[in-house]
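Worksheet: the structure to be examined is printed underneath.
What follows is chain A.
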Amino acid sequence: MEIGGLLAYLVSFAIMAGIYAVFCLGLNIQWGYTGLFNIGIAGFFCIGAYTSALITTPKPTGIYAHYVHQVFGLNLPFPVGLVGAAVVCGLVAFLIGIPTLRLGEDYLAIATIGIAETFRLIFNNEPWLANGPRGLMGLPQPFAWLVDARYYNYIYLVIILIVVLLVYLSIEQGIRSPWGRVLRAIREDEISASMSGKDIFHFKMQSLVFGAMVMGIGGALYAHYTKAISPDVFTPLYGTFIIWVMLMAGGSGNNKGAILGAYVVWGIWIGTTFMTDLLPYTLKARAPYIRFLLIGILLEIILIYRPQGILGEEKKVSKLID
Partner candidate 1 sequence: MRKGISYVPQVDNVFPSLTIQENLQMGAFIRNDDYGRRLEEVYTLFPILREREKQKVARLSGGQRQMVAMGRALMLDPQILLLDEPSAGLAPVLVSTIFEKIKEINATGVAIVIVEQNAREALKMADYGYVLAMGRNVLEDSGEALLADGEVARLYLGG
Partner candidate 2 sequence: MRMAELVVYGIVLGSIIALGAIGLTLVYGILRFANFAHGDLMAGGAYVALFIVTGFLAWIGVPDTTFAPLSFGWRMLIAFPISMLAVGSLAILFDRLLYRKLRIERSGAVILAISALGVAFIVRMIILIIWGADSLFYRPGVLRPALELPLEVKIRPDQILILGVVFILVSLLYVFLQKTKMGKAMRATADNMELARISGIDTERVIIWTWGIGGGLAAAGGILYGIDVQLHPYMGWNFLLPLFAATILGSIGNMYGALVGGLVIGVAQQVSTAFLPPTYKPAVAFVIMIAVLLLRPQGIFGGSHR
């Protein structure tokens, strides 16, 4: 493979891993710092992606309306799509949180599964919403007019890295603050945290919402990278499970760990593509399943032998203490 091809390959790897890094950062807020067990990440992924898609594309008119159905289409620029995705996800998280945050952690988990499934079913079965199973295509890419399509990914990589950096810095800022300390107190010991007078529910809600907003941004970034989305993209595997593996691998409770985990696990995922090239022909179609099996086994190994992940939890508690 010549240098140009290799470089392009690395760039698309870095983009996808970066998108997943955003998701890991969001999950880290919810789980790493607050102990909320969210198995419905795919739902926020889906909503974020679709919201940005609907905001940034025009509503089909004329003959196109026959083929593509959208409930709305605002044709606004990319940043509005990002913001819109974050806002809608935050709103959905808020509505979800009202009934479910008071439940125990196991119940929250199954509730998040249900919500993710429900949204996927709705998007899949209601064609008027976002074109049903066929999904939306031709999503715009920011700054696409700057360079030739072949080199566009370099620009997108820069965008991704900027977003990851911004998200990382704002979360780090938040965690160092008194707000962040309360979150961690809640995760450690909810009962004594609630006895210290803070309204636990509100903190959990804020954590859920901010985490969801970050995930919404991730969904939007994904949509504009792949330019086409449909409900079967947001599976429990690619949309939820792999993100958990990434965060557990990198180190939950650690933002650097979240980003690292995303790159490492995505690296393993891409790396195994080469491994399965060696498979006999008959098994080639099953290759993704074999690779995912390895990821699943990897998770179990991590949970038993190194549950704190590569980096472990961040030790710094407060700016004031340093």
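Everything below uses one rule, namely that contacts are C-beta pairs under 8 Å (C-beta built on N, C-alpha and C of every residue); 3 or more make two chains touch, one makes a residue touch a chain; residues count from 1.
The candidates came about this way: all candidates are chains of the complex that A comes from, given by their letters.
None of these values were measured; they are calculated from a predicted model.
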Options 1 or 2: the chain contacting chain A in this complex: 2
Partner candidate 2, residues of chain A touching it in the complex: 31, 35, 37, 39, 99-100, 103, 105-107, 109-111, 113-115, 117-118, 121, 124-125, 236-237, 241, 244, 248, 283, 285-286, 289-290, 292-293, 296-297, 299-300, 303-304, 307
